[in-house]
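The block underneath contains the structure these notes are about, expressed in structure tokens.
Note that this complex is displayed minus one protein chain, with the remaining chains in position.
Note that the chains take the letters A and B in the order they are written out, and that residue 1 is the start of every chain.
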Amino acid sequence: MIECIDVSKRFGDTAVLAGVTARIEAGEIFAVIGPSGAGKSTLLRLIDLLDAPTGGAIRVNGTDIHREPKRGLLIRRMMGMVFQKPAVFNTTVYENIAVGLRFRGVGEAAIQKKVEDVLGMVGLAGYGERRARTLSGGEMQRVALARAMVIDPDVLLMDEPTANLDPVSVALIEDLVLRINRDLGTTIVFSTHDMYQGQRLAHRIGVLMKGVFAQVGTPREVFTLPASRDVARFVGVENIIEGVVVAGENGASVVDAGGIPVRARSPFEVGEAVSLCIRSEDIRIAPADGGAAAPGRNTLSGTVAAVVPRGPFSRVTVDCGFMLSSVLSWKAADSLGIGEGSRVVVSFAPESVHVVRQG
Amino acid sequence: MYEIIEGFIEAARLIVTFDPDVMAIAARSIIVSFTATIIATLIAVPFGAVINFGTFPGRKSLINLIQTLYSLPTVIVGLLIFLLISRVGPFGFLRLLFTPTAMIIAQTVLILPIMTGLTISALSGVDPVIRDTLYSLGATRLQFLVNIMKEARFAILTAVAVGFGRAISEVGAAILVGGNIMASSFASSTRTLTTAISLETSMGNIPTSIALGIILLAIALGVNLAITRMQHR
Partner (left out) sequence: MQRRTLFAVAAVMVAFLLICGCTGTTSDPVSTGTEKQQLRIATTTSLDDTKLLNHLSTIFEKQYNAEVLVVSAGTGKALEYGQRGDVDVLMVHDRAREDTFIADGYGINRRVFAYNYFILVGPESDPAGIKGMEPTKAFAALREKGMAGEPGVTFVSRGDASGTHSKEQAIWKKAGLNYSTDVQGSGDWYLEAGKGMGATLAMANEKQAYTLSDIGTYLAYKGDLDLVTLVDEGDILLNVYCAMQINPEKYPDINSTIAKDWVNFMISDDVQKEIASFGVDKYGQPLFYAAQNDWAKIGVTEAEVTDPIK
């Protein structure tokens, strides 16, 4: 459906996109996630023909959209876009939504029906005659979504659509995105800096970092098998430890992490510098006298360096040569009697260690 | 002091009784300046749009020039138009000097820069997201311009009101190219509120001056009121 082939974009001396390559399939929800300034908005604007790339090509159904100036309008009219800042025209809600249809010369009777339908879809039935500027931010963003959807686009582009909204409005918009995709089959590409939103909504995620896709995959792939140290850090892997592979065969390796051997599953050769990514949820903490270690697990003893509350949990950081963090419920933390300075044993399975090449 | 009070009483009488001469002068002022404002609007708004949305070399300098011309002295415009339309000037064959048309031309030229400049500000003041939204909704170039102007309509109306205010209150150009003629027919006369006030005061005809001044002030205040109301929307 949409193919980005080595797309680059410079603004003056600043390279915002430096060779983005990805393929978005028809009917899927594709999330572009990444830190602020990674080029997410620029990529969406290029797809919507609001900007021209400096290099590379974007193909929609096989057509290089930036090399078809005559068909530019037709191509753009296949797509709808919702922007980060909820922006409405200074007129009624009805007229706001009707704009795209008027551009296409749709008759008034058809406009009326379509606007009413789409207002119902976004949960704003009866809002037609209100002045759009008097709505709340969340309502305005739903008007913007209705305005983009009323033209039945093949592709819906959304640039951080919920970044400025309250949690209730965010949930409403997210629900709408899922329903639009499910009921209408619309291909949706949206950007977000909220990795969990990407996980909640997307079939696939592209992690945009420093102007390129550092990884493209399903949410599960991206969250459990980040392709690099940076991706791991962005998707919330708390424990990233540097080391060197010292032994290994058949995918089972031993990594020397600052003098401490860690067993992990990895395909890397001996001598390779790697980063070990361990999710805090996979780390277990037991009292120092907690009996025999489970066989096959990495078991390290250390001292609790910090206990920090995090929502209904506590984040416990243990110094066992390198720092490792785990998450415990308050109850579990209490029953273990953990405090700063407590001696504990930390364990994790080799399968929980995701090894990526350094750099 | 006595002169001023007496002047105001006589002025009130002239206004309340709809003195034909005073009303004719007021009506002519409105017609001339209103026409000039309409013509200037028809030129300034598209011109402002081209400058605001266009990309061409010298665009910045052009905007600077336009802003400099905001304070174009009215007598300079008057002199320029006089030289152009005087019988020996390049447009002398049109025989426009000393006609209301000449005043309309002069006032149009006078208010074009400020109206163009304010149109540019009005259009550039539209949220960039609105611009992107229009394009993303599949607007053609023309649909885009029409809708941006709709969005900037109050700011553009302000530009129009400012232009009218400047036109109706100027005296320098009107007297140079109009000649302050009081003919027997309405259409041939070129005496407006400002030129009449200038003449009547210099000849010591104070009550008429005050009456005309009150009317001019009322019009100017009305325009200002309209501007303020628009800006609060």
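Everything that follows uses one rule, which is that a contact is a pair of C-beta atoms (placed from the backbone, for glycine too) under 8 Å apart; a residue touches a chain by one contact, two chains touch by 3 or more.
Keep in mind that what you see is a predicted model, and the values were worked out from it rather than measured.
Trainee: Using the touch definition from the header, name the shown chains in contact with the chain that isn't displayed.
Mentor: Spelled out, the missing chain touches these shown chains: B.
Trainee: Give the residue, chosen from B:A24, B:V50 or B:V146, that touches the chain omitted from the document.
Mentor: B:A24
Trainee: For the full complex, which residue in B:I9, B:A183 or B:L217 touches the chain that was left out?
Mentor: Final answer for the missing-chain contact: B:A183.
Trainee: Since one chain isn't shown, list which residues of subunit B touch it in the complete complex.
Mentor: Residues 18, 20-21, 23-28, 30-31, 86-89, 92-93, 95, 97-98, 179-186, 188-189, 202-204, 222, 229 of subunit B touch the chain that is not shown.
The criterion applied here is as follows: only the chains that are shown with their structure count from here on.
Trainee: From the mean C-alpha coordinate of subunit A to that of subunit B, what's the distance rounded to whole Å?
Mentor: So the centre of subunit A lies 56 Å away from the centre of subunit B.
Trainee: Considering only the defined contacts, which subunit A positions touch subunit B in the complex?
Mentor: Listed in rising order, the residues are 45, 48-50, 73, 76-77, 79-81, 83, 85, 87, 89-91, 99-100, 103-104, 144, 147-148, 151, 157.
Trainee: Quick one: in the complex, what on subunit B touches subunit A?
Mentor: Against subunit A, subunit B makes touches at 127, 129-130, 132-140, 143, 147, 150-151.
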